[in-house]
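One protein chain is absent from this view; the other protein chains keep their places.
Right after this comes chain A.
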Amino acid sequence: MPNMQTDKTVMKEQAPEIRRTNWLEVACGYTSDEAVNEAQRCLHCRNMPCVNGCPVRVKIPDFIAHVAKGDFEGAYAVIRETNALPAVCGRVCPQESQCESKCVRGIKGESVAIGRLERFCADYCADKRPEPVRAEPKGKRVAVVGSGPSGLTCAADLAKRGYDVTVFEALHTAGGVLVYGIPEFRLPKSIVSDEVKELEKLGVKIMTDVVVGRTETVDELFENGYEAVFIGSGAGLPRFMGIPGEDGNGVYSANEFLTRINLMKAYRYDYATPIKHHRRVAVVGGGNVAMDAARCAARLGAEKVYIVYRRGENELPARREEVHHAKEEGIEFRLLTNPTKINTDENGNVCSVTCISMELGEPDASGRRRPVEIPGSEHDIDVDAVIIAVGTVPNPLIRMTTSGLDTNRHGCIVTAEDGVTTTKEGVYAGGDAVTGAATVILAMGAGREAAEKIDGYLSAK
């Protein structure tokens, strides 16, 4: 008889007033007993709707059955069959709109906490992972461009099929947005490096400090003996707003701010990269990146941190959980508000931001109600830093240096209906490089799909 408790088993978290002063993980994870209790809530539906909600199709009821019996290593083995990065996904996937949105238990109560269970299994097995079995080598080389979620997934799947895979990464650490974007308090960096080490055990080679498009072009990769190329270079080029004052000192793209903190560890005094400790910070935007930047600014010691967003509470694109965490940590939301000008003092430092109030009008092409300025509602917010988190687009380096690779007017790589086959023979792409900024798990799904297609292409060759 399943556990019919209507709500999810609670997961402990650091108290807001404490976590605002440290960089440790906010969510503490389940204990073994809590995990078993939660696993027993699964009804083991025959048609497994949850699996359909997972872009990499983790065998969810199957692994949860192992957890319910206390066989955590067995559960982990089931997850690893389809997911190369379970410790990451369990933490950062928007489960409420993926697997957990389809859970039958969610109809009359809360869905099963699939993400928390996945995370538990990965953490439990962190120091007792079996040596992966290397596949019979096929003697064919594949290059993967970018070591973010799509590239790592694609590389893992190809290695499991026996391909000789090399991942090329422009930065000095592998992981893409997992290392430079998502902060330590949501995703500890040691977890990312452990997941990457697992890939290396599968035989995947990772070359950091190689910028494809500069150090080596895609065409040169083929000349050097790679028979297929997967492009998972993401959408890392920040957008600015085009308003006056964006050149001021104290104005950052969220990418710069987060890269200094997460990749370069500027918040630690034993690391050389500097960061300013601002007093009052405005973060412009309403997505997960904006929440991350705001919560980092708070941890750097800002007295006041604002989220400035042009639409309303219901339109915030960030996960509910992130918005909730941000509010608990004292982040103030200035909704239906849009910056029009950043003001600087005589030394060029930011001293305030001029905003205008908005109201929601008719729905636009995206289906969301369009924000409209309210005339005469300009007002200043006293800040010494403005972090711009209004989105990113794909970097032009690869499209500028690769012959025969079509991109659309947004700079995204054009693919066939399968979502991963590009206009250039032997070249496949996936993740944000194709879709524009989206989620970790969608990028992983595309990486998996591309590995499948590359295997088909090279087997037929």
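Just so we're on the same page, contacts are C-beta pairs under 8 Å (C-beta built on N, C-alpha and C of every residue); 3 or more make two chains touch, one makes a residue touch a chain; residues count from 1.
Here is the rule we go by: contacts and distances are computed from a predicted model.
Asks: As a check of understanding, state which of "3-methyl-2-oxobutanoate dehydrogenase (2-methylpropanoyl-transferring)", "Multisubunit sodium/proton antiporter, MrpD subunit", "Glutaconate CoA-transferase subunit A" or "Oxidoreductase NAD-binding domain protein" is the UniProt name of the chain not shown.
Replies: "Oxidoreductase NAD-binding domain protein"
Asks: Of A:Glu17, A:Asp33, A:Glu73 or A:Asp209, which one is in contact with the hidden chain?
Replies: A:Asp209
Asks: Given that one chain is not shown, which residue among A:Lys12, A:Arg134 or A:His172 touches it?
Replies: The one listed residue touching the chain not shown is A:His172.
Asks: May I ask which residue of A:Ala272, A:Ala365 or A:Ala460 touches the chain that does not appear here?
Replies: A:Ala272
Asks: List the chain A residues touching the unshown chain?
Replies: Contact residues on chain A toward the absent chain are 170-172, 180, 208-211, 214-216, 236-238, 240, 242, 246-247, 249, 252-253, 255-256, 259-260, 264-265, 270-276, 347-348, 395-397.
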